[in-house]
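All protein chains of the complex are present and in place, except for one that has been dropped.
The chains carry the letters A, B and C, assigned in the order they are written, with residues numbered from 1 in each.
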Amino acid sequence: MRDLDTAAALSWMRAAAAAIAAHEAELSALDAAIGDGDHGANLRRGFSAVAVTAEQLVADGVQPGPFLVEVGGTLISSVGGAAGPLYGTALRSAGKALSGPAADTAAVGAALRAGLDALCRLGGAQVGDKTMVDAFAPAVGAFQSAADQDLATAALRAAAAAEEGMRATTPLRARKGRASYLGERSIGHQDPGATSTALMFRALAESLTPSPAE
Amino acid sequence: MRDLDTAAALSWMRAAAAAIAAHEAELSALDAAIGDGDHGANLRRGFSAVAVTAEQLVADGVQPGPFLVEVGGTLISSVGGAAGPLYGTALRSAGKALSGPAADTAAVGAALRAGLDALCRLGGAQVGDKTMVDAFAPAVGAFQSAADQDLATAALRAAAAAEEGMRATTPLRARKGRASYLGERSIGHQDPGATSTALMFRALAESLTPSPAE
Amino acid sequence: MKKFLDDADTAVADALAGLAFARPDLKVDQELRIVTRAGAVRPGKVGLVSGGGSGHEPLHSGYVGTGMLDAACAGEIFSSPTPDRILAATKAVSAGAGVVHIVKNYTGDNLNFDMAAELARDEGLEVEKVLVDDDVAVRDSTWTAGRRGTGATVIVEKAAGARAEEGGDLKAVADIGRRVNAASRSFAVALGACTTPAAGRPGFELAEDEIEIGVGIHGEPGRARGPMRPARALVADMLDAVLEELPASDDPVIALVSGLGATPLLELYVVYRHVAEELDRRGVRIARNLVGNYVTSLDMAGASITLCRADAELLRLWDAPVDTPALRWG
Partner (left out) sequence: MKKFLDDADTAVADALAGLAFARPDLKVDQELRIVTRAGAVRPGKVGLVSGGGSGHEPLHSGYVGTGMLDAACAGEIFSSPTPDRILAATKAVSAGAGVVHIVKNYTGDNLNFDMAAELARDEGLEVEKVLVDDDVAVRDSTWTAGRRGTGATVIVEKAAGARAEEGGDLKAVADIGRRVNAASRSFAVALGACTTPAAGRPGFELAEDEIEIGVGIHGEPGRARGPMRPARALVADMLDAVLEELPASDDPVIALVSGLGATPLLELYVVYRHVAEELDRRGVRIARNLVGNYVTSLDMAGASITLCRADAELLRLWDAPVDTPALRWG
């Protein structure tokens, strides 16, 4: 059983970057269907920048809270589009909620909740609007429900909930972001932002779960 | 046996207009391959104008020479592109070479020769340059070789020669007109102008040959 | 995908490099992707900053110059620029009288410009935001992110630019921008999709007789798909949509017909013919017009129509001298 220290946060960002890179085309294709087709490229650009920042932050010996704050800032200053400020703000707020060299499951859960709240405040979206919130909110809920479990378990529950939330966006009609311009035509397509959110929670779970070889 | 009077000239122009209209798409497609794709539209526009002029000229009782001169002028002022001045000048020169109310085979042959000469002078093309001249010149040759035959026979020979000349343009490399810009790539395509020339000589032959029903 | 590019990732940077070579009257900050006028901002003049995703050229860089913008921020293709760059542009053109942000209404643009404005205010600058939301293909309701900003942006930038040039203060410049936006409505149809360099293939596929009705400028599908029809009928429907939401008034209009990138000028003039005839029939007088590629969507085949009710003051500002790559007169 392991708390979230800076090394773990770095592993998360590395896994997230790898997942985004692997799914760039898929994310952009989802965005092309109901948006402008750049979500994959936006996040790839952002996480490439994060990869550089993150290594430096670790070398500088920062704690996980400031680490996430900086990573969020990097996303804000490299992604552009809607996703950059939203994800960046979520990470910055989550980071600000963390203190000390390592955080346990409850602390991480509270931090994620703070991130979600900031994201919702900034974007004005609620669950059901067909946005990243539809994956983010259930993920945070599942994570906090497992506050008494170890980090990896909570993260696994969160990832599963995020993926369910992601799939549940398909039948929804969008009320926020570009997809809302399509009206009824947004129905039947999975939201790209919810999809990238699910990838990020899955990356968190995988980075915390010892690989079979270890 | 019938000489070329104004009524016959009118029949020719009507038949030519019908043939062009029926083959407009084909002429434009040939021109698209090695030119700019407008030969069919150019000539359809021209012969639509000719149809109007021609009826009026007949109503005014003009003789076949002035009739062809006017028809040529109409082509010049309605076709545009290369084909308008070339066909128009050929018909004008042919018309100027005719006198009286009707012309026999020899007179028509000489008039067509005058038209060909003017066309070659204006456009500077010779046989083998992959232009309308490749159909026009053999047609006039065949027509004049049949100067002692009736008009319809001479016209039938001319039409056959024009069609042979038309087909013979396919392997040639163009030296005149837009097709020359393609260099070697013009080889293997039939020239649109030679094709419309063949249509016009076929129209002449058909307008002079009593249809089976008559 | 065939495009005159070296690499999808450097498309925006390479185009800005070309702009820098072509226009010595502009200054291009390659690192921050900011285009400003070559000279310093006149002390006391309100600064005008706009920007957004690239791919809409000449918007916005083509409107930087005397009488119009002081700075344009070029985001990646169809992605808003980031707050740090907008902040840098804001500071670069600040001359003591405040800065106006002209922002097209998209979630991303709003968030990034708002964050930049926040940061600028933290540094003691006054920033006013003018939001452009003229596209009537999107209803402004709780079901949407609100109407999109499209063609009216050009008119907002022109009028606000003229007001700033003649010495208007921050409020006056922002006000005229807001007034132009409130008086403007747009509608666009696409005959074919655009291809973003990153995606490498068209955003949607249309049958030979289909069009997208009510598209924006980001390659997204429109509100509905419909059958292709003659220009006259398409224009009549587009004008129906625009006029239904255009403020009623006796003022004449400024009419903008913009190609979306791949539509020949010949066709845009055919569209304008019908715009002029239809508006005449409906008793709307056109006082000024623009026909060409002004707000585009990469290589999208299509056209937008923007109408802006213009009173005497607005016409005066419209007619004021302008000297930018894409608009030049007076």
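Criterion: a residue touches a chain if its C-beta (ideal position, glycine included) is under 8 Å from a C-beta of that chain, and two chains touch if they have at least 3 such contacts.
All of these numbers come straight from a predicted model, not from anything done at the bench.
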| item | value |
| --- | --- |
| Shown chains touched by the chain that is not drawn here | B, C |
| Chain not shown: contacting residue from C:Gly108, C:Gly192 or C:Gly214 | C:Gly192 |
| Per the touch definition above, residue among C:Val180, C:Val291 or C:Ala320 touching the missing chain | C:Val291 |
| Touch with the omitted chain, as defined above, among B:Leu122, B:Ala147 or B:Ile187 | B:Leu122 |
| Residues of chain B (touch criterion as defined above) contacting the omitted chain | 28-29, 32-38, 40-42, 45, 76-86, 122-123, 173, 175-178, 180-183, 185 |
| Touching residues on chain C - with respect to the absent chain | 1-7, 11-12, 14-19, 21-22, 54-55, 57-58, 62, 77, 191-192, 206, 208-209, 211, 228, 230-232, 234, 261-274, 276-277, 286, 289, 291, 293, 296, 298-299, 301, 303, 328-329 |
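Note that in this section only the chains that are shown with their structure count from here on.
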| item | value |
| --- | --- |
| Arrangement of touching chains [line / ring / star / complete / other] | other |
| Geometric centre distance via CA averages, chain C-chain B, whole Å | 55 |
| Interchain centroid distance [CA atoms averaged], chain A/chain C, Å | 32 |
| Chain A-chain B separation of Cα centroids, rounded to whole Å | 75 |
| Sites on chain B at which at least two other chains make contact | none |
| Chain C residues counted as touching two or more neighbouring chains | none |
